[in-house]
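For this depiction, one protein chain was excluded, whereas all remaining protein chains were kept in their positions.
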């Protein structure tokens, strides 16, 4: 039984880790970390866990935790993990960081977009970017996994095959993303009040959202050159779900079948990426509660562009589910253990 | 492996049976019945099951089905199951009927409230009312289970202990219920369009809803006399969830502890009924996606009444989950097999 | 032109006052008071008013304001108006208080339910309870109007005719109310975040909500004796709207026509109260954005009870609209001036 500690267990991503791990046969949570709710019963913060979790919240103490567990998930604000990680901790436990601290290899880009000084740049190289479908083998050997962002996971998996195979011109890539509100976290902010979000829609972080360089870096690896793209997130009045609509110029005339073959080449053996049938557009509800990413595409012969679409649950494949998938890889378990969650509709 | 057939698999309750049974270790679905979508791939009707279900929809043929399966779920409109059930079928398979056909013992009351002639009154006596927490032993021996209604399950479990123990006067019972829209089914009706339901709330079926006599009959058994009560359902702009707020006069002065003890007497060993802690009001979101019913109460010393509250997911404990719970009882499986679903929040 | 000052203009009720008064032909807002946003442009707090309001927020200074305006609306937390009102202010301007400070005539009951010491009990007697349909003549002569609560307005107008005429036993009255989330205000609280409210429903303040004594007092005047009743509010995932479902025992056998005649007696000349046609249940969406209250009832001959239903927009007839209606009465304007808002559907 793998012993798990969660730092930041009372955020939405932390709570989703709890939901998933409660049904995981080879892991048990022994530490529910929280800065805000120390000594309160965890189930009093998330009453859905009433009678399922008896533990109280403990402080976010990574040093103490490293003595007691096999793996630590940090579902914490940017900068926290980097400020506290050290060799001693990494020698004792695996760390899966759900924040952005170790996702970007160029520390200057990190500091520029996040406006934070990076406190542990020495671990950036070692950290493995935990997008399992792409970096599976590296994850297996890692000590420190940088769990990808929610928008990032959806954006990359949606575009990856066509970028990798050179079917699209990455310099023309435009990613228009739409997210449910849980991505904004459980902080008490006016902007996230029900009455501000319901019956409303808006773009935010236009030309400045922090997931941009993360997407650019990963797609840059795929095509072997620097990528600059537009990424625009939008807030949607729903709890969960990210939908990505991505546009790019085709580099040559291609048929539906040719593009489909490229997607299949990368994903037909991937349990969690479902390439939909022709003309079926992904819907976030079809993946809600599950670890699936649904992708599809449409060629527009009039404009010589392809429209790529992807949908996932931002708290599962976009955060906690992918983190558990990484844990399974780290410990040699079946990759889908605990993640065979059937999407809930309606 | 128990072989399962579903008649009416393309309604919301049918689809929820599929979601639950896909993760059930001792059952497999071999027949996805549907009147409207014969020969279409089931996963094309509910794309959440893409790559999880390969089967096509088959016609709603109970006779043919009885030859092939161990249990049939009928998630069909009122009157269908009664019109087609017969001794031959019952001699071959167990039947769990999610419609109201066999819930009410007095056929006249059934016909009066449902405005339908009952086609198989000879099986009404034999049918067991499948509210597992109350009729567990009878269910185990049944051939035909009448799976309770969604409002009914929530209403009865919320009030049962106090009615049974005589702490409230059943003649003063008023049940004000609120339901998500999935309870209205997947039929294409203007009243259930997004724009008609969203940002809106209404009562309906006031003093005439068909779940009223079902609640009255079951609570009548609990107190040993006829019960007449008011039941008012309301439509709420959410997909899933029923919330019941019930009011009744107390028959004597009681303390919080005394009432709590009565609830605990009936529910402390019930996995799926959670009596919340003092002053915590049930919320539908805390049980969403799961088979739990959360209940609690508040004594009002000013009016000498008790306010009882209950919440469940209408598609799980209010329909498909309870049906699977009944199946588990019928076949001697662990009662919670396939139902250890952790509620999803948010 | 009546000069208007609003104290608490940046809450939802304050913003709704602005929306209504911008279209009012005989009033102009000259003071947008706010504790939190002093010196910021009002339209930067509520961007819907961009290019419609140029003013900046000013501090909540009632003394200074009294010099400049004809009427002050206080849309402020409980206790504020009572703490600051004085003879000097009342001698200069009319005051319409949207808080509860002057709604309850018995100061002990106020202090008990609100847990606040009342700072100006000397004005309680003078204050007129501004439920226009019932206290119209008194409002016209008032200096200080206590604008009713949102739940209260809906509850009283729904039940008033039958209580007044003795058709129901007020001791059996149970009011089950459902409200949109704007009633909770614009404060940044976790409980009111989108993800906590959406796809969720709950009761709150059970047997303890502060609108209870206000309803009891007013219905007590109607029937000439003390009333104790149960009032239970619920939070609904919608922005606006209150729906009341009220239950009471009939005092005698009555027909639909008799009860209808009683409702018509009180409301047929009331522009803002619409008694719906037989069997039509009020829906909050049918009054959204308007000053209407829709009411109706259903007799249940089985239980000898009547179910009374009412719906209004909590920010209009439940707050700002009623406040403007009171202003119109105070200044001898047409009562519906600025309030002929057509409900918006969908």
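So that you can tell them apart, the chains are marked A, B and C in the order they are listed, and the count of residues begins at 1 in each.
Heads up, the rule we're going with is that contacts are C-beta pairs under 8 Å (C-beta built on N, C-alpha and C of every residue); 3 or more make two chains touch, one makes a residue touch a chain.
Please read all numbers here as calculations on a predicted model, not as lab measurements.
Novice: Can you tell me which of A:196, A:217 or A:335 touches the chain that was removed from the display?
Specialist: The missing chain is touched by A:196.
Novice: Would you indicate which residue among A:251, A:283 or A:336 is in contact with the undisplayed chain?
Specialist: Going through A:251, A:283 or A:336 one by one, A:283 is the residue touching the chain not shown.
Novice: I'm checking contacts with the chain that's been left out. Which of B:105, B:186 or B:260 qualifies?
Specialist: Of the candidates B:105, B:186 or B:260, B:186 is in touch with the missing chain.
Novice: Considering the whole complex rather than only what is displayed, give the residues of subunit A touching the chain that is not shown.
Specialist: Listed in rising order, the touching residues are 174, 176, 178, 180, 195-196, 198-204, 206-207, 228-230, 232, 234, 236-241, 243, 245, 247, 281-285, 288, 298-300, 302-303, 305, 307, 309, 311, 346.
Novice: Which parts of subunit C face the unshown chain closely enough to count as touching?
Specialist: Considering the whole complex, subunit C reaches the absent chain at 12, 15, 19, 22-23, 46-52, 182, 198-199, 239-240, 274, 276-277, 280, 283, 285-290, 294, 340, 342-346.
Novice: When the complex is taken as a whole, what residues of subunit B touch the one chain not shown?
Specialist: 12, 180-182, 186, 188-190, 192-199, 237-239
Note that only the chains that are shown with their structure count from here on.
Novice: Report the inter-centroid distance (CA atoms only) between subunit A and subunit C in whole Å.
Specialist: About 45 Å separates the centre of subunit A from that of subunit C.
Novice: Report, in whole Å, the distance between the mean C-alpha point of subunit B and the mean C-alpha point of subunit C.
Specialist: About 38 Å, centre to centre.
Novice: Distance from the CA centroid of subunit A to that of subunit B, rounded to the nearest Å?
Specialist: Centre-to-centre distance between subunit A and subunit B: 36 Å.
Novice: Could you check subunit C for residues that touch two or more other chains and list them?
Specialist: 180, 195-196, 198-199, 237-239
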